[in-house]
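Complex shown without one protein chain; remaining protein chains in place.
Naming follows writing order (A, B and C), and every chain is counted from residue 1.
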Amino acid sequence: MIVDVSAEVLENVRLSPEFNVLSLAAPAVARLTRPGQFVMVRVRPGLDPLLRRPFSVFEILRDDAGQPRGISLLNKIAGVGTGWLYRAEPGTRVDVLGPLGQPFAPVDPPAEAWMVAGGVGLAPFATLAEALALRGTSMTLFYGARTAEALYRTDLFERLGARLSLSTDDGSRGAHGRITGPLEQALDALDGRPVTIYACGPTPMMRAVSALAAHRDAPVFVSLEPVMGCGMGGCYSCVVRVQAGERGRFVRSCLEGPVFDASTLVWEALPAGH
Amino acid sequence: MIVDVSAEVLENVRLSPEFNVLSLAAPAVARLTRPGQFVMVRVRPGLDPLLRRPFSVFEILRDDAGQPRGISLLNKIAGVGTGWLYRAEPGTRVDVLGPLGQPFAPVDPPAEAWMVAGGVGLAPFATLAEALALRGTSMTLFYGARTAEALYRTDLFERLGARLSLSTDDGSRGAHGRITGPLEQALDALDGRPVTIYACGPTPMMRAVSALAAHRDAPVFVSLEPVMGCGMGGCYSCVVRVQAGERGRFVRSCLEGPVFDASTLVWEALPAGH
Amino acid sequence: MRDLTVQIGSLRLTNPLIAASGCFGYGVEYAGAIDLSTLGGVAVKGLFLAERDGHAPPRIVETPAGMLNAIGLQGIGVHRFVAERLPELRRLGATVFVNICGSTIDEYCEVARVLSDAEGVAALELNISCPNIKEGGLQFGCSLTGTHDVVSAVRKVTSLPIIPKLTPNVTDVASFARASEEAGADAVSLVNTFLAMAIDVETRRPKLTNVLGGLSGPAIRPIAVRMVWECAQAVKLPVIGMGGIATTDDVVEFMLAGATAVQVGTANFVDPFIWTRLLSGLDTYLERHDIGRAADLVGALDLGHPEPA
Partner (left out) sequence: MRDLTVQIGSLRLTNPLIAASGCFGYGVEYAGAIDLSTLGGVAVKGLFLAERDGHAPPRIVETPAGMLNAIGLQGIGVHRFVAERLPELRRLGATVFVNICGSTIDEYCEVARVLSDAEGVAALELNISCPNIKEGGLQFGCSLTGTHDVVSAVRKVTSLPIIPKLTPNVTDVASFARASEEAGADAVSLVNTFLAMAIDVETRRPKLTNVLGGLSGPAIRPIAVRMVWECAQAVKLPVIGMGGIATTDDVVEFMLAGATAVQVGTANFVDPFIWTRLLSGLDTYLERHDIGRAADLVGALDLGHPEPA
């Protein structure tokens, strides 16, 4: 089921000049959301901007009795819409349509789950980590960012029992360099243990993860972030190429994704990303 | 001189479900404004709504030292722009361009000044009353509204020494009926005293005032409120017909008005008003 | 509820609201958001005879109060549509308008034949106005003889109502409505999108892979209303109006200008629940104005010397 709610902004925690976590009163959406699903957000009334913006559901917010009362978004300023959501004050409202898209399938023990996040690509993993924790699946968050300050909300994942493997471009926290470094080392140390990898971040990163894992026969599921006009399968704007026949074919990532088995994608046809 | 300032909303006093007084930090505009002038307000960023909206400067706000620190607007909800200004929270900003247009010429003693206001037509008279008070001109505010509750801020005028003559459509305060009733009685009781009349309100009211006064040779200045696209003389949207030759001619009310000598207007050509 | 039915040729619609082609997938995608049988109609995505890949992304770009698209008519082809989607649409009770395309007149006719033989198609909308593809589309839609030829050829092969969809990218759209009428169309629909482009000033490249795209959304509404008005005066055929409809007032505006029914495209992207709001809004409007039937709005624009407003 898909709902559209006019959600009050409950809280806006600015993590940096670029990132914030926006809490929204949207119990109906919160109740329905499965790990890795997204919502389409109309950032303000009126016709400018016209279209909604897609956002992963970051956290499911719960009241003291554990009942879903809303969702949060991990928002990174990219332009006008994300700029509004960065500045949104508590009390204002945004329209939230969802939940949408194919969720992650959380893997069961004894397989391990590795989540590989680059920057704002952390967003879909909080819901996945919750689901994994419920199943008792052992999990690791590989998380890379530019600097130590840009590694956000690792506490959420630690609380759910995830191991952390961090990296920063400047070496200020964790490994120095891209997150694919620690990932490759971990893969080399696997020693036959089964692992399922989930990745979200810049396209080149996801592609690299996919290549690394393919060598080791580890399944990889990526969450893509193409431009989306509707999120409902109506417009055919969000297509990505999947393997089929000689040339492959375009499928709508709002319906058949945003989560894809990395091995089914035609990576060359994916926009390099934003 | 005309300035454009991004003015912070200092205070928003909602007088009724329809009317509010919005205080704006715009010292540069406040310093320059003369009685009855207006400003063009961009109610929010973005392209919807696209155009600015014209508003009379209601009060000149002053700090404790008497220095102009801003202006207020008397706003009545008419549509999308005025709706935004009704809801605007302190701390948000609106762009204010002005001051614009021909001001009222405040009359000197021994002539009396009568201000005739219908509804939101009260707006341009607070600045006029200030100027009249400075000159020591004796003044009366004729002010009509639907009900007693819709007669706003009469305190402002009393404080400046104006006599009040009120009317309400339902008789809940002042005379019962239109404000033209008390006005006509006052005109009949003039007994040769010189009076200058200033009127602002619905077009039929201003026209009636103009007709009443013409019989008694009292000059009438009206402040018109046509649709205005630019407020600067650029677009020719705001024209009203003034007498000239056989058919009259269109003049721009943002430049040659909004204040007009009522006897120069071709009333038949004026839109009946909103 | 007032009487919202309207008549398009032999076709009676329960109300004037039709989902616009290309903006509603194959209809089935929206079954979760709206009961398709409550719509006047569902115009499905443009179909060629064969499957089509469409253009490489990026395929859309947002513009002030509008958007550009260059989807390139990705589609499953008419045969798969009939086999895989139509049964579901019938089951859901949708009144199905199939938007048909062709690179040649023969292809239009072949697609029309296949659909005429299928069960559950209410009408054919002839897409002679897609600005985003090289073959077909504008090649017919921008030429009066091209328009006439396609329409009369399709007329010969089907008894379904045929509705040429006109492009706004012409000097005199009413002449295309007339050409359609003469060629035997049952109605015309307009507007398709305006040929447009957008450039990324940082990369100095077109924002769309296809360079050009079609502008839709509220931005174009005033032009679309004018064109619908012109066509409604030029022909006796019913006119289906569209272009930027997002509110009940917009629906009424198009009907007053002469549209018997309307389509909603871009606004459905922003709000897939728009349909119930528009339906109840229309009902409220009719009630407030004490108008018995939605059909009474059609062409009811009052041009009498406007009383100084």
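Here are some notes:
Note that in this section a contact is a pair of C-beta atoms (placed from the backbone, for glycine too) under 8 Å apart; a residue touches a chain by one contact, two chains touch by 3 or more.
Computed from a predicted structure; not experimentally measured.
Looking at C:L73, C:A232 or C:L256, the residue that reaches the missing chain in the full complex is C:L256.
Remark: the omitted chain is touched by one listed residue; of C:L215, C:L279 or C:A294 this is C:L215. Here one chain is not drawn; of C:F48, C:F194 or C:F269, the residue touching it is C:F194. Although one chain is not drawn, its touching partners on chain C can still be listed: residues 56, 58, 63-66, 68, 142, 169-171, 194-201, 203-207, 209, 211-213, 215, 217-223, 225-226, 229, 244, 249, 252-253, 256-257, 285, 300-304, 306-309. Interface with the hidden chain, as seen from chain A, comprises residues 47-48, 269-272. Taking the whole complex into account, chain B touches the unshown chain at residues 1-2, 4, 42, 47-52, 95, 97, 226-227, 229-230, 232-240, 247, 249-250, 255, 269, 271.
Throughout what follows, only the chains that are shown with their structure count from here on.
The most distant chain from chain C, with centres taken as the mean of CA atoms, is B. Chain geometry summary: the mean Cα position of chain A and that of chain B are 55 Å apart.
The mean-CA centres of chain A and chain C are about 36 angstrom from one another, to the nearest whole unit. Centre-to-centre separation of chain B and chain C, using mean CA positions: 48 Å. Taken residue by residue, chain A touches two or more other chains at 47-49, whereas all remaining positions touch fewer.
Touching of two or more other chains is recorded for residues 64-65 of chain C.
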